[in-house]
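Complex shown without one protein chain; remaining protein chains in place.
To keep things simple, chains are lettered A and B as they appear, and every chain counts its residues starting from 1.
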């Protein structure tokens, strides 16, 4: 019992309308890497935010190093030796790397800050970690992966006794991940306890000692990594065994007409010379690691960002797409990975969002025909089984899955032939996920064509008829579903050119 | 208690905010009438309406811009610039009055177009573009008139008929035509904002511009349109200003920005964009006008109005911010 560095007992937290944490227990041994797993919304982040003083708990106790503690600010937690590496980057772009690492605890020199000393300390830190970053570089000049490394370096610099990594590898390249694992092992050997939040099952198996699973704000159980299988973990996470069998055969005829052809598309650094074809009734999966340039490709294709070169053909005719306006005119709809920022006008109603791209159709002379708008919005709410009290409900009040359905409705109302789904199920719970999959299958049956960008391997294998793999802005593979395996996709996704 | 009151169907239909605004207007009238019994006289009311008129047009225009999440505080000087240029043409160059009235509107529109181009197409922050517009309007007005003030003809003089736009004598009674025209414009604005495609786009892009753009809508066009409406109405406001106050001096006009923006935010138009109320703006305008008239009736300097308006603006926005944070 003495080797426990942290015990959290009966932690309870209520948000308005949500019981975020329901008397959760969690404990950590000294020098262990402990995975915290669960679906989105399971309460992992909330639990860690309570531990690190970002939220305050309603009930329960935290015992850290044998002392009952309670942190009301991140600073207090830091002083006690508990640090979190956030999933979202918390970088101050206009400052240098060193200034970022030491923000809030700058070494003093007289009345001012000792920048020279800060620089040296940062350099020492990077040398120790073996990361080649210049501490004098301005933060905004670094790649996302490097910024993530800085965040990790910062966490380590606190003399931490416990570090929380919240999905640390999401933005890292393969080599950076290897580096990170080396660092984590090194930290463990020095007796530092590490909480590791991740969805990547393979990483969990490699790097962690124990696994705690949460579901719907409650503690489910703790496993010893070396004694359990992936299926055990998944079973605990979803509460039932899921059978996500890969699609065995493409549903698309070989001679199906090509609706979209992209020829040598280039846009900035992230999209270099990408060509592919999309057939009628096909789901074309786009796989690759974070930062492979898939979203950028989609945005350039859709006209959201400026492209440098490349031709786009629709039904064999060359078309000019220079703005989303053009793309929509040619029947392309884009469902962004970030619904809240790019997909929806959150403060407006289901009705207003649904008819946004098609407002032209609802014009009755100079005025909008509200009854007609209402009918159409209702029709899609029924068809997609969107859960909303009525069509005048503000979209912000809907759950993630239902918000996604509103975005889909928006493009269906526009009668788009080609739909680009960018991470269609991100942030959506398991039940709604299946509904979205079902919907997509229905759509292609009706003769629509879908480009699906996804970072989830199971999703790619389950949904796609054909898979395009990208790596660092280039297309590195095209695999038929019949021949696709995780290994094949992974090797293409990590293929360095 | 308050909550229950807010739930009454009647209250919900009219809108709590509007009921409060009307209440404030009545309360102000009561207070000012107690201090100065002439405050309820018809001439005072007409004088108040004069202020409501031109300020109303300014405030209606800026409501559209604020709805897009932008700001335009060049409207006061633009109004003056329009009045100076057209007045100069009328009195010094003897242009026909009807042309001069058109010129006034056109000058406002040109400023609106320029502002819109800078903000929507080039991406200059609205704050900076307003600042530049304000300086340019003052500068152009001064340069055009060689820093001379301009006095428009009296109603009895030749060309003075235009003053019937704001109030006209019918059977021995001064009839507030200007108010009718303002309310008519307000109704049109409300219909545009809430019942047409333009209004829907403006409100949506004020709420989330990028999402609207990615819905395949030419956001630049619609955003620019808001600024054009704003500038044009500032030109119209210029006409009503000279109808009531005759003389325009170069280099002034800033205080009216503040009054117009104050009217909007009081009326429930959100500074962060996406939410706008035309009726609220008109009620806000009336409050500002009554305040300014009341302070004069009490024999106080206009300075007290500035101070009070300042406090009102801050309080109005604070209440808006507070209600939003408590909802989340």
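Convention: contacts are C-beta pairs under 8 Å (C-beta built on N, C-alpha and C of every residue); 3 or more make two chains touch, one makes a residue touch a chain.
One rule holds in what follows: contacts and distances are computed from a predicted model.
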Checklist entry - Quick one: the chain not pictured, UniProt calls it what, "Autoinducer 2 import system permease protein LsrD", "Sigma-70 family RNA polymerase sigma factor", "Ion-translocating oxidoreductase complex subunit C" or "Methanogenic corrinoid protein MtbC1"? => result "Autoinducer 2 import system permease protein LsrD"
Item to check | Omitted chain's touching partners, listed by label | outcome: A, B
Checklist entry - Any idea which of A:14, A:73 or A:371 touches the chain not displayed? => result A:73
Next on the checklist: Contact with the hidden chain only, please: which chain B residues?
Outcome noted: 71, 118, 122-125, 127-129, 131-136, 138-140, 142-143, 146-147, 250-251, 254-255, 258, 261, 265, 271-272, 301, 303-311, 313-314, 317-318, 321, 325
Item to check | Contact set of chain A toward the excluded chain (per top definition) | outcome: 54, 73-76, 78, 86, 90-95, 99, 103-104, 106, 111-113, 115, 268-269, 305-306
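As a convention for this text, only the chains that are shown with their structure count from here on.
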Next on the checklist: With centres defined as the mean C-alpha position, give me the chain A-chain B separation in Å.
Outcome noted: 46
Item to check | chain B - residues contacting chain A, complex | outcome: 191, 195-197, 200-201, 203-204, 207-208, 210-218, 274-275
Item to check | chain A to chain B touching residues, read off their complex | outcome: 302, 304, 323-325, 327-329, 334, 336, 341-348, 352, 356-357, 359-360, 363, 366-368, 410, 414
